[in-house]
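Before we start, here is the structure in question, set down as structure tokens.
With one protein chain withheld, the remaining protein chains of the complex are depicted in position.
Right, chain A next:
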Amino acid sequence: MSSEPLLSVRGVHRRFGTGPTLVHALRGVSFDVAAGSMVALVGRSGSGKTTLLNVIGGLDRPDTGTVHVNGTDVTALDEDGLSLLRREKVSYVFQSFGLIPVLSAAENVAAPLRLARVAPAQRERRVELLLELVGLADHARQRPTELSGGQQQRVAIARALAASPRLLLADEPTGQLDAETGLSVMALLRGVVESEGVTVLVSTHDAVMMALADRVIRIHDGHLHEQAAGQPYESTPDVG
């Protein structure tokens, strides 16, 4: 692994609203993530997890501060630059899967490859491989509505991995799943970090999930608190 961090966040502030409705969601967040690691982002509801992931992925812009992904300053990119970034380097997995309902699982996984104009033969090989990886080789032709929630999220993960991104941002990917399914999805993410060499930043509420991460970053009221991996969420002291 290179010494250069894959992700570097520096002094990021993000406020919402004005006057009495002003919310300071991120208050000077700075951290680095090394390539090929899985980092869990934990915190209470409303602590700023989603906001932070959005800023990192360029879905939102910080008021101040910078975000570098693989050497690219995300905050300086225009819309087309961001599109290119998402096509090549950063992908997302959401709590509510976000699959295209009329397309089969395989076609959903192929979507980023189509955007990247990968040749059909190569595309099909890649899709097959990824569905194999997420354990859905037998469900390639099924539509999202014909899959269970866990299976849908696996398809979403396969899709996120399709274009071989460097960074995968997952915002509560297990939020709509029961505990057991959630855990298997988390284990899958853990697995792809190893097999695909991708860096994963995943937000979660669940202490069990955290155990799978290399590193846990705790966010509270827009401030970061580093925490050793594997420690249960409940036992962390509440810092004001």
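Structural remarks
The rule we apply is simple: a residue touches a chain if its C-beta (ideal position, glycine included) is under 8 Å from a C-beta of that chain, and two chains touch if they have at least 3 such contacts; residues count from 1.
Keep in mind that, in the parts below, contacts and distances are computed from a predicted model.
The chain not displayed here is annotated in its UniProt record as "Permease", chosen from "RNA polymerase subunit sigma", "protein-glutamate O-methyltransferase", "Putative aldouronate transport system substrate-binding protein" or "Permease". Listed residues A:A35, A:L103, A:L129 or A:A211: the one in touch with the omitted chain is A:L103.
Among A:V23, A:L115 or A:A179, only A:L115 touches the chain that is left out of the view.
By the touch rule set out above, chain A reaches the unshown chain at residues 50-51, 54, 57, 59-61, 79-80, 83-88, 91-92, 94-96, 98, 100-103, 107, 111-112, 114-117, 120, 145-146, 148-149, 159, 163.
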